[in-house]
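Note that one protein chain of the assembly has been removed; the remaining protein chains are unaltered in position.
Letters A and B mark the chains as written, and numbering starts fresh at 1 in each.
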Amino acid sequence: MGIEILQGIISIIVILGVAPMFAGMVNKQKAILTGRIGAPIWQPYYDLRRLFKKETINAASSSFISRISPILNLVTLITAAAMLPVGFWKPLISFNGDIILFAYILGLARFFQILAAMDIGSSFEGMGAAREATFALFAEPIFFFTIGSISFISGLTSLYDIYHSIQLTNISYEVFIVICSISVFMLAVTECSRMPVDDPNTHLELTMIHEVMILDNSGFDLFLYQYSSYIKLFIYAVLEISFFYPFSKQSYLLGIIIFISGSVGLTFVLGIVETITSRYRMKNIPQYLLFATAIGILNLLIYTFTK
Amino acid sequence: MLEFSIFILLPLLTAGFCYFVKDLRIQYSISLAVAVLHLGLSLLVFLGLYHTQLPTFFSVDSLSKFFLLILSNVYFWVVLVSFSYLKRPVMPKAEEGKKYYFLLINFYLTANSAAMLSNHFGMYWVASEATTLSVAPLIYFYRNEESLEAMWKYLFLVSVGIAFAFIGILLLTLSAKGTGLEGKQLFFWEFVRNAAQLNPIWLKASFIFIFVGLSTKIGIAPMHSGDIDATSNAPSPIAALMSGSLRLTALLGVMRIFLIIRPTTSYEFAKILLIIGALLSLFVAFVFMFKVNNYKRMLAYSSVEHLGLISLGLGVGGLAFIGAMYHAFYNSIAKVILFLTAGNIHRSYKSREVGKVYSVLTRIPKTGWLFLLAFLAISGIPPSGIFFSEIKIFEGILFSDKPYLLAIVLFFLLFIFINMGKIIFNMLYQKGKDEKPQTGTEKFELTHFISIVLLILLASVAIASPEILYKNIISITKDFGMNL
Partner (left out) sequence: MENVLSILFCLSLFYVVVTSRVKAYVTVLRVQGIILAILLMIPFIYHFSIFGIILPATLLLVKVFLIPRYINKVILDLDIKRRIEPTIQQMVFLPIVIASMIVIFLASNILSKSTELNVIPFASGFSAIVIGIYIIMFRKKLIVHVCGFLILENGIFLFGTAVASELPMMIELGTLLDVFVVVFLMGIALNRISNTFEGFEITDLGRLKD
């Protein structure tokens, strides 16, 4: 029991510590692939430190929502992170049904962010909030049709158990898992506002989704937002990497090695995807998300009927 | 082996020959020789004077004998008239179409004979798809916009329809799962013998798919549109060929599956489906006869009507079934006359619109009179055979369990007759606006001769009513298990 709590605490520390580096690695990959040298992978830490030191200035029209939203955002994301099996270890928070909590605690984070964006009263932030809400509407089913369908098939409802129920026994189940991981990848791309859904580097308000919502935040608030977005990226990365669980059954060490190499590999994949795709037009994004949902539905249908 | 080479290989070889020899006259004479051989042999087979031994996938039964004879008959007359038709300078652009005319028409004969003689669903499918393929370029003979559009629509619609029929065939194999038929090939008679064991759900589904799919080719409403466009825009001999034989090829497929479904519990279901299709076709013909202003389209709708009547006869069964078989024969002959004379009218007036055709009887009297006679024949005026076959169908309906159908059918037929008559009499008698009184003299052409011969055939077969025809039809009826 004691060792599991320790593992859980270590997991959270790892997430909090490594998340910015993960984002930095993705950016570095992308830079190298496009022929630039790019910022060092530590760059996110420098950015965070810079923001941390700065003073927060809130818009005159904003209310208390804007003040509590950043910190709520970070707290909810850390809570969500505490449910993840980092390095395939048992997480700190794990109980039957935590898959629902996980999905909606992320939803809560988004809710406050949208609220805060509208609270400022600027039309740009409002637009960004509207887009974020619309796309979230399409993104949520993806989660339930992928992770949810594995849960449905295995009959387990805790994230840790769900991932540990994955077995490579028969071929249709393997395909099922592979397709689920594709769906999760598409979900990750959406939720973390990466290409091809959103471009994190864009600075044209008309095309931004996530970035436009935090346009008016500064200093410590921006630090919190940035940090939580790094954590979010890493959370989804962990969701994706956890599909490799069946390969790491032998020992803890193997699990850790696979986890680390999986993360690095994922940065490669993200970097490549971001390099070779261009951002979709705004009206095509719901279709992209619906496509991921469709894959999930198909997967579920096919697997349930082959059993 | 001789019959196989004459029915299938020889036309194929001729098609290949026509590809290399460009001279139209040689192509024509060889095609005609093939047609004569084909007609002669199928007549011999029909009369029972020649016993066939065909390779696997092919065999002859009374139904295919009968339909093969109809095909050869129509094909022979069409080929006979083709050369005189091709010689006419109809449209400058059509020169290109002439090059491939005999090639395609020979290929059509191969494919259609193969479809008629096949005793295997797969073979039937391949062959009847091949008939579509051979006819589609012929529809585009005139190389104008309308014919191009008609060809595209026909090709596309019928290909999709035939694909549906293929699904039906696959479902038929599915219905044989778990019975003695499993793993055996899709031979018709194997299925007919073991029909009672088939799974009824899949059998029904199979019938729906095959019937709906092939309706695109038969021209049964509501899938008739591609067929109408094609028949009305194709050159007249091809239109005659399509109305007279191609539609029956597709009907053959429906009759095969109908034969399989007969001993099963799904029989009633299939009958009702056929009757619904037939009534819809009659209804469509009834509605469009009011507004049609293109006389070739009118003839095409008349084909829809008559194929509807035939499938009504199939659906009702009994005496109506016999009537339907006779009707298939007579209708094919009458359609040839109608389309050939309509082709003559088209040549003199350069238009297919009813409004632009006037006083046909004074300007081209021979064609006019033959057209009138053919119209009377197709409308079932005695002594045309259509009269007798229609009477049989009506009698069958009257003594079946659904006598009320007769009222609906007669109502539709009456109005179709009135509207068709109105259009045709307008064409024949109405004076043009600024027409000078002229009495044209028309040369006596091959088309007139053929029309006269066919009219005589139509009446004489009906009056003489040869024993052999009757026996064959009775034998078909026995195959379908109907007691009279």
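We adopt the following convention: contacts are C-beta pairs under 8 Å (C-beta built on N, C-alpha and C of every residue); 3 or more make two chains touch, one makes a residue touch a chain.
Treat the numbers as computed from the prediction; the structure is a model and nothing was measured.
When you scan B:Leu103, B:Met123 or B:Ala240 for touch with the missing chain, the hit is B:Met123. Touching the chain that is not shown, out of B:Phe4, B:Phe17, B:Tyr50 or B:Trp152: B:Trp152 (per the contact rule at the top).
Touching the missing chain, out of B:Lys65, B:Lys217, B:Arg247 or B:Arg297, is residue B:Arg297. Taking the complete complex into account, residues 171-172, 175, 179, 284, 286-288, 290-291, 293-295, 297-299, 301-302, 305-306 of chain A touch the chain not shown. One chain of the complex is left out; on chain B, the residues touching it are 57, 120, 122-123, 125-126, 129-130, 133, 136-137, 140, 145-146, 148-153, 155-156, 159-160, 163, 166-167, 169-171, 173-174, 177-178, 183, 185-186, 199, 201-202, 229, 232-233, 288, 291-294, 297.
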